[in-house]
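Only one protein chain is missing from this complex, and each of the others stays in its spot.
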Amino acid sequence: MNILNLFKNKTFSHGIHLPDKKEHTREQSIRRLHFAPELIVPLSQHFGAPAKAVVSPGQEVVRGQVIAEADGFMSVPIHAPASGVVKEIELYPTAKGPKTEAIIIKTWPGASQRAASFEPVNIASLSHEQLIQAVQDTGMVGLGGAGFPTHVKLSVPPEYSIDTLVVNGCECEPYLTTDHRLMLEKTAELLQGTSMLMNALGAKQAIIGIEDNKMDAFNAIKSHISGFEHIQVKAVQTHYPQGSEKLLIKVLLGREVPSGGFPYQVGVVVQNIATITQLGELLPSNQGLIERVVTVTGTGVNKPGNYLVPLGTPIRFLLDHVGFSGNANHLILGGPMMGSTVASLDVPITKPVSGLLVFNEQSVEKVTDEIYPCIKCARCVDACPMHLNPSILGQLASKRQYEPMMETFNLMDCFECGCCSYVCPSNIPLVQYFRIAKSVLREQPREEA
Amino acid sequence: MTQTVKTNQASSMSMLITLGGVAMLSGLLVVLTWQLTLEPIRENQRIMIEKAIFQVIPGAVQRQSYALSDEGLELIDPKVKKLKKSEMKLYAAYDKQGQLKGIAAESAAQGYADMVRLLYGYDPQCECIRGFSIIKMAETPGLGDKILVDKTFLANFDALDVRLSADKKTLQNPIITVKHGDKKNPWEIDAISGATITSKAVGKAINLGAEKLLPRLSAHLEKLKLMQTMPSTQVPKSTKEKAE
Amino acid sequence: MIELRTSPHMKGALSLPQIMRHVIYALLPICVFSIYQFGISALVLMTVVTLSCVLTEALFNYLSNKKNSLNDYTAIITGILLALTLPPGFPLWMGAVAGFVAISMGKTLFGGMGFNLFNPALLGRAFVQAAFPVAITSWTPGGMADRFTQFIPSSLTIPFTAPTNTVDSFSGATPLALQKFEATTTPNSDLILGFSSGSLGETSSLLILLCGAYLIIRGFMGWRIPLSIIVSTILISGIFYLMDNTYPSPLFMLTSGGLMLGALFMATDPVSAPVTPMGMWLFGFLIAAMTIVIRLFGGLPEGIMYAILFANASVPLIEAIAQPRKFGQVATKKSGENK
Amino acid sequence: MEITTESINQLLLASFFMAALGIVLAGVLSIANRRLYVYEDPKIDEVEELLPHANCGACGTPGCRPFAEALVAQTVDPGLCTVNSKDMNQVIADFLGVEVSQHEKKVARLACAGGNHVAYTRANYQGLKTCRAAALVSGGGKGCTWACLGLEDCGTACDFDAISFNKFNLPVVDEDLCTACNDCVVECPKDLFSLQPISNKLWVACSNKDNMDESEAHCDVACNACTRCVSDAPEGLITIQNDLAVVDYSKNGLASKVAIERCPTGAIVWKDYNSESQRGVGSRKIVRKEPIARVEPLPRV
Amino acid sequence: MPIKEDHTITADTFLAGIWKENPVFVMLLGMCPVLAVTNSVINALAMGLATTFVLLCSSTLVSLLRNVIPKEVRIATYIVIIATFVTITDYVIQAISLELYNALGAFIQLIVANCMILGRAEAYASKNRLLKTLTNSLGMGIGFTIALLSLGTVRELLGNGSLLGYSIFGEAFQPWVVMILPPGGFIVLGAWLLLFNWIKERNAALTLANERGTS
Partner (left out) sequence: MSPDSVSFIFLNAFLINNFVLAMFLGLCPFLGVSGKLNTAWSMGLATSFVMLISSLSAFFINELLVYFQIEFLRLICYIAVIASAVQLVEMTMKKFSPTLFRALGIFLPLITTNCAILGLALFQTFKEYDFAQSLAYSTGAGAGFILAIVLMAGLREKLELADLPNTSKGAAISLMLAGILSLIFMGFAGLGS
């Protein structure tokens, strides 16, 4: 809406501009975290059916070994993040709330960590089906946040053809810098992974979209790109939620993913930087996903930075390591806009977690300010990137009128980006309302059946 | 109204009889009432009209109704005769001696809220309007209805000039309403400030009426000079009229 | 203990009281100009009306055991704006009545701040306009020599009685009334700078525009509604003017009467305006069209108040036809092509 | 007034006119009637009058009118309406000439006893005061993930004011008022309510599926799967599933208070109609009489 | 109804219309005349009496004929009966005072369409015996008249400074013109309803507080 936007890089309409707060970790190169004495590996770290454990208590496992296998197509295997012995398989708290089954591994002390050996594979020689299988075997899921199994994304329904792979390097959430660091430090793997996936999808081109607050990453990739003809990098304006795949596709390609539909319907697949980088590393060596980069930052930690964390590391251990100042009482897994708070320090780091934000008392913005009635100021309407009407949705939700929210006002198109809550001067917890409404609405068909 | 009916539907005959009977009964009742109240109602109407007429024509105590049309002037009994579209009704008012004091007629114009319907009194002697009275209006009380009480406004009608032009086809000067304090000519109406619209409506109505009435009337003025009486009885029975 | 909160965990800087505070700041220059022009009567009338609004709000809070709602400043805005729409010599007691009606019937009745369907200030004014039509159409000219030492006589009317010694209201006829009833045009420079008679706050279009621009630039107020009203006014009255230039010019239309104040401060009252962009354009157009129709063909010289209120009443209908086009709504065709 | 031939004529004219009009209209109506003839049993209206118009659905039909239709068709029996008083149902039955069968009353029962004096909270939930919202934010902050959050969703859902909250923020069902409409069962995001016939007196007031230590770490009255009730009760009445005692109500006839006596936490209780549930003598005493302090969530907007 | 007809006349038969089932304040029936003619007390009174008269006469006739009228032509017959009495009233008022007649305008004739009267005929008179019907109708009529008066009083007092035409507040009083204009009708009735609601609310709150206090 701002006239100045004309002179900037491209972006989508609506959305908001956020302070990026990335300065504390932007310059911190990725450091490896050592193993926690006990790793908690939930069987469900992804979207879809939980994996099935194939180990039993007392069994010794080697780092990288499959400890749970995929339960069907909509599922991925899980690999042991560290060598050790399986202590138990029991219910354990997760970030979402309900307890789920987790394999608890007592790790051997750091020095004796030994990796299972793998035979490298020749990607080029694999058939399409084999390639998908290989991707599934890595246990790779979207590392951008949703945890959607990557191999499912690659198996595009036959009636659609993919022409473009979009690599999502926006990292539009404040504080987070994992993708930024990966682009700088693992540029080669990124490009390799990109061309691998292009082949897998049969895509003619790939576009790496990067927000223009990460121009160093942009330049780094630009300087490596010469060997890869069909890959281009494009800078897009820093604008939240630029990283959402639908908006990124709109900006880069001008295509609009139909409401309720998926990117493949407009010939695009979107993958996150981390997903592709990891895939670029793991696939040729036939390894499984056992660790990921997590940004740990916030006012509550002493050593903010980007850490390569073995999956299953309890937050408590991570915090001890980075030094956390006493009264930190607000922990967020993910970014500040979409991440969720955790109720317990026992919660482990899982595959989709890209950041851990730790704040001490009230240093997070004053969310608990007094709530006023909606004044219909339309700021939320102007902010909503999905062009919904959060104002009326919020009013309906407060009166528990959920049906019209879905039927008339397209509630289901809301992807909970939080723009509306962010701008609301009346402090109405719009997104929370919408989550409640969606959860009620999702339950309803089940009841009627 | 009758979607849910019992299984035992009433026969059509009984329906016909009941409704027909009740309707007949009510027709009877109404007609009786009407006949009984006819007289007092007429009397009421007469009093009301005369009050209005005598108010707009100072000095008048009797009156007579006429219908003016292209065919000429015709004495009517207003209670009985329905006027045709082409006819205009007017009242000639006389003093005790039966001398013509003035002529009153109705006119109307759109005011602020709704039509302002008024009766104005024309004095053939001075060729001027002597007054008006409101038959019906819905102007804002306290604002629009100042036209009834505002002294300066009423003073406009001491002698509002409606002289006919030389050819007797139109008014020499159309009546216009000017803003408060701007009245310069005897054919202008000085508006009430704050109720300009209503004032204008009064002016418009009188202008409209005078434009229509006076040119046609001028030929018949002589006929009205002296009070006439109806050829038949003073108050004829309606039914007789109908028989004609 | 760990705190559980829901995302987003960040919050934009604007808060409701802050917005409202800035609206008050933006209104202050207009008030000052009004006091300069009309003297102590203006000052006292503004104070009385605002106090009446605030006290009414407090009274109803007390009666309904609601928590204090004065700290959102909206009652003060209502009071100031209401006062700015009243004629300078308006009896103070009637001003107090207007304030009471604005808050009680315009706001509390519907559940208070945020729920009112109509602009409370204008509702208050509409009520007193219907109740005391004479007093509200008695204009006093601005810039009278003794304005800082003496009250306009009608101001001090004893409660519940009619103003007795009204100044000859003619000397103070508003530009619109002059145009409508006398066919006299006021010079544009007077209209723009504010040296004409009229309601307390409506005289200087330029000042109003500047104050409104401040709010828009700082992001406290949307820009669509004012723009829509101004553009529509120019277009519609331009068409009339071109057809027949005895009709007032667009510039006159824009700068006379309460149009500017209405467009920038009253039609923009967020609560009683639509939320969707398309709705805002329609809303503005409706206001402009109706204002012009009333001004040119209606019984009243000014129509902006009724136009805004009517548009307020139409908001549900406007919103029923002007919901935003959601993202991805038309793209279904594209995917078909892709198959 | 004189009576003249004119006035008589007028009288006759008017009367005949009206009579004719009446007959024409009646004719029209009678034709209309034939065409629009729709049979609907008038009994349905009358029965509906006698129903409570609560449209709660507890009877199993979508509302009172369909229930009335079904009653008149005699496909259901009046006793199914749980909102009406017994007498009124008898009136309906008499009217229809049928018997009222005795349906056992069901009430809503909560499978949790973790008020905030016995169940620990590990995190402060700050957000809208609804259970569903809290459940969506990392489960809501109670140590036991299955526990009642006490933010009153069920109370709001109940149309009959049958659910109130005690000072430990635990819902208490007034069994007289409960009509077994199922609303609270549907509403609770933790699925803690279920409808139980009042003869099901042996009741496990816990849903915790953690094992022994873990469950007791979060709640003083949790079922810790110690199996004492299983061995004290007749064979097969109680089993442990997922570290939780489960009563098999098909063997309800065997139930007696013996089963609850040795329960160390008092998770299994004996619930008589309309009285407080009784804990076993062996259960540990609840010492805390005040709720553990918590930060109030935002008001339910 | 399976429940037997009840012929006993209680105080409630009469009082229902005045308060508990007041046609205007509670049942919101016959709103048009209520609002249209209450700009002065005298109009309100005349309208109230006229309506009561029609109500009584038509209920009587309907009650007497209740077993004769076939269900199918019920409404048509009622309407004709009502219209008859309305016409009669109309002429009688004209005979009494034309001024009053003009003030009431067409609303005398519109009594025909007053839902209250048809409602009473349909719901009460057609089901009950004459005496009971009369008692009830009288109550209704009085209730209606009271409502009209309560509106007329406020509107005339504020809108004209007078009651029954006599100036109350003296010359200097500034009439609140809006009260006799259409909006005033709606607003005054709305205000009465608000007042009743408020009293009800407060009483409910008080009894609740009392119960809490005693238990």
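Just so it is clear, A, B, C, D and E label the chains in written order, and each chain counts residues from 1 on its own.
The definition used in the following text is that contacts are C-beta pairs under 8 Å (C-beta built on N, C-alpha and C of every residue); 3 or more make two chains touch, one makes a residue touch a chain.
Fair warning: this is a prediction, and the values are worked out from it, not measured in the lab.
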- With the full complex in mind, choose from E:28, E:49, E:142 or E:163 the residue touching the hidden chain. E:28
- Kindly state which of the options E:112, E:125, E:157 or E:180 is in contact with the chain not pictured. E:112
- Where chain B meets the chain that is not shown, the residues are 1, 23, 26-27, 30-31, 34, 108-115, 197, 201, 242
- Note that chain A touches the chain not displayed via residues 373, 392, 395-396, 398-399, 401
- Absent-chain interface as seen on chain E, which is shown: 28-33, 35-36, 75-76, 79-80, 83-84, 86-87, 90-91, 106, 109-110, 112-115, 118, 178, 181-187, 189-191, 193-194, 197-198, 201
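Everything that follows uses one rule, which is that only the chains that are shown with their structure count from here on.
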- Chains in simultaneous contact with chain D and chain E: B, C
- Query: From chain B, which chain is the farthest off, judged by mean CA positions?
  - Reply: A
- Item | Where chain A and chain B are represented by their mean Cα positions, the distance between them in whole Å | 86
- Message: Report the inter-centroid distance (CA atoms only) between chain A and chain D in whole Å.
- Response: 42
- Message: With centres defined as the mean C-alpha position, give me the chain B-chain E separation in Å.
- Response: 35
- Going by the touch rule set out above, which residues of chain C reach two or more other chains? 1-6, 133
- Using the touch rule from the top of the page, what residues of chain E touch 2 or more other chains? 72-73, 76, 80, 177, 181
- Query: Okay, what are all the chain pairs that touch?
  - Reply: A-C, A-D, B-C, B-D, B-E, C-D, C-E, D-E
- Query: In their complex, what parts of chain C are in touch with chain A?
  - Reply: 1-12, 14-16, 18-19, 72, 111-115, 222, 270-277, 280, 319, 323-332, 334-335, 338-339
- Message: For a test of understanding, state which residues of chain D touch chain E in their complex under the given definition.
- Response: 22, 25-26, 29-30, 33, 46, 49, 91, 95
- Contact footprint of chain E on chain B as seen in their complex: 1-2, 5-6, 9-10, 14-15, 18-19, 22-23, 25-26, 29-30, 33-34, 37, 40-41, 44-45, 48, 136, 140-143
